[in-house]
Each structure stands twice: as structure tokens, then as C-alpha cells.
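I'd like to ask some things about the structure below.
The block that comes next holds chain A.
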Amino acid sequence: MSDYALVTEGLTKAFGGFTAVRAVDLKVRRHAIHALIGPNGAGKTTFFNLLTKVHRPTSGRIVYEGADITAETSAAIARRGIVRSFQISATFPKMSVRDNVRVALQRRLGTQYSFWRSMRSLAVLDREAMALLADVGLADYAEANAADLSYGRKRTLEIATTLALDPPMLLLDEPTQGMAIDDVDRIKRLIRRIAKGRTILMVEHNMSVVADICDAITVLQRGEILAQGSYAEVSADPAVKAAYLGGGHA
Partner candidate 1 sequence: ADKVSDGVVKIGILNDLSGIYSDFTGRGSAVAAQIAIDEMGGKVLGAPVELVAADHQNKPDIAANLAREWFDQGKVDMIADFPTSSTALAVMEIAKQKNRVTMLSAGVAMAAINEKCSPLNAQWMVNTYALAAGTAKALLKTGRKSWYFVTADYTFGHSLEKDASAMVEAEGGKVLGVSRHPFPGGDFSSFMLKAQASGAQVIALANAGSDTVNAVKQAAEYGIGRSDKQVIAPLLTYITDVKSLGLAKAQDMYLTEAFYWDYDDRSRAFAEKYFAKMKRMPSASQAAVYSAALSYLKAIEAAGTDEAGAVMAKLRTMTIDDAVIRNGHLRADGALVHDMLLLQVKKPAESKRDWDFYTVKSVLKGEEVFPKPSDACPLNAKG
Partner candidate 2 sequence: MLEPPVALQIRGLEAWYGESHVLHGIDLTVREGECVTLLGRNGAGRSTTLKAILGLTDRRAGSVKVRGQEAIRLSTHRIARLGLGYCPEERGIYRTLTTQENLTLLPRLGSEGMSVAEVLAMFPNLAERADSYGGRLSGGEQQMLALGRILTTGARILLLDEITEGLAPVIVEALGRAVSLLKSRGFTIVLVEQNFHFARHLADRHYVIEHGRVAAEIAAGEVERREAEVGRLLGV
Partner candidate 3 sequence: MPLPFSSIPAGAAMPDITLQAFMAQLTIGLIGGCFYALLSMGLAIIFGLLNIINFTHGAQFMMAAFLAWIGLTQIGPWLGYPDFQVSFWVALVLAPLCVAVFGMAIERLLLARLYHLDHLYGLLLTFGVALVMEGGFRYAFGVSGQGYEPPEILQGPVDVGFMLLPKYRIFVVVASLLICFGTWFLFERTKLGAYLRAGTENPRLLQAFGINVPVMITLTYGFGVALAGIAGVLAAPIMQVTPLMGGNLLNIVFAVVVIGGLGSILGSMLTGLALGLIEGLTKVVYPEASTVVVFVIMALALLVRPAGLFGRDV
């Protein structure tokens, strides 16, 4: 088996005449934190959308753990263990924090279509849900409605929910966007912690986050790969500086 969890080959997406992602060959090493950065409009979100089948690739292949998943549906991909977080917060607002996590755990029971079964059959998941919440520091809010959480905690909850699926691969789209600095730190620590035994691909504009936790970085520009490497390599690349980092970063 190769070292790479996810490999794309010549992945391309054209919207009408406009090519948002062009022939991207990306290799994400297993159990690494891999950052995807690039100027606005470079195609990062679109690339995520291709991986999760919000859009269909115009051409190219996506291989996950050796299997070609180019033609699979969103839900199928999630079931394979590739789970994404959203740029805007994605919780189930009217459900309690614990139920948010339990919904994700429930998939494992395989009873999601059991409309005849009692809700009590879900109680077996409560311990695990609480453990996960404790893990991310949300145990005190277990009974609160997700809608009542602050922004940062919503993002945390979202990550807890995602972890409940125990996904081997996580796609995070700007996980710290709009967060206060102390929240950013918390999330940063959280990501590092959960990265154990998981592959993470994330889009991030916050360079401090990228510098601190990412093992590998790919820079996209106009849909194409501009540079790849470690933070030190990439941030020293003059092309990257010009296109993305600007003068503020030495």
C-alpha cells in the first residue's frame, strides 16, 4: 500500500468557459496534516467540492486508499470515511449538543432507517457521545441547544460531531475563520490532537495556523499547483510570496 491516503490525478473542473481547477495532481500523505492555501478564487473550495462531489469533476481521477472514488456520490464518500467541515458553521441547531454528536455516532449502529425501533435503543451511544464532548471541552454544554452556543463552540461541536464518525480523513475548510484569537488557539490544539491516526486536508488563510500545525502545504493559484512543500520551503518561494503571502511574511 502506498504512503498516500488521497491522490488526485489531473483533477479538473470547468464552469462553462471558466476553469476553476486545472489538472491538479495532489498527494496527501497518510496521517499528515496537509494544508491547501492560495489566493482567493484559486479553487480551494472548488477542489474540496470535487472531493466531496458537490461538483462533478470535468476530468481527472480521485483515488482514496487505492480505490477510484471519482464516480461516487456525496453520501457514499462520507461513508468511506472522508468527512468535511463547512466554511459556515454546520450544526443541527434545534438539537441538543449531545444529540448532535449522537446523530453522527448513530451511523455505526446501522439503525438509521429503523422507524419501528424505540429511541431508547440509542441510549447505548450516550456514554461515547459524552466522552467525545469531554474530549473537546464541551461536556458542560451537553444539554444546551446547539443554536445557543457561541461561534467558536459551534465550530468545536462541529469537529466533535465529525470525530464521532471516526473518519480516517478530514477535510476542513477554513476552520478558524472569524474566530477570536483564543478560540483559534483552542482549535489549533484540537486539530493537532485529533490528527493522531488521521489524515487531514485543510484550507486555511491564517498563516500562524498553517505554520504551526501543517506537515505539508500545497499552494494553488488560478486552479493550478503553484508550489508544494513544507512551510519553510513554501514561504520562502518568491512566487508564493508574490501571489499569496505578500510582503508581510518574511
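Points to keep in mind about this one:
The rule is simple: a contact is a pair of C-beta atoms (placed from the backbone, for glycine too) under 8 Å apart; a residue touches a chain by one contact, two chains touch by 3 or more; residues count from 1.
On how the list was made: all candidates are chains of the complex that A comes from, given by their letters.
Source: prediction; values computed, not measured.
This complex places one of the candidates 1, 2 or 3 in contact with chain A: number 2. The touching residues of chain A, counted against candidate 2 in their complex, run 15, 18, 37-46, 87-88, 150-152, 174, 177-183, 205, 207, 242-249.
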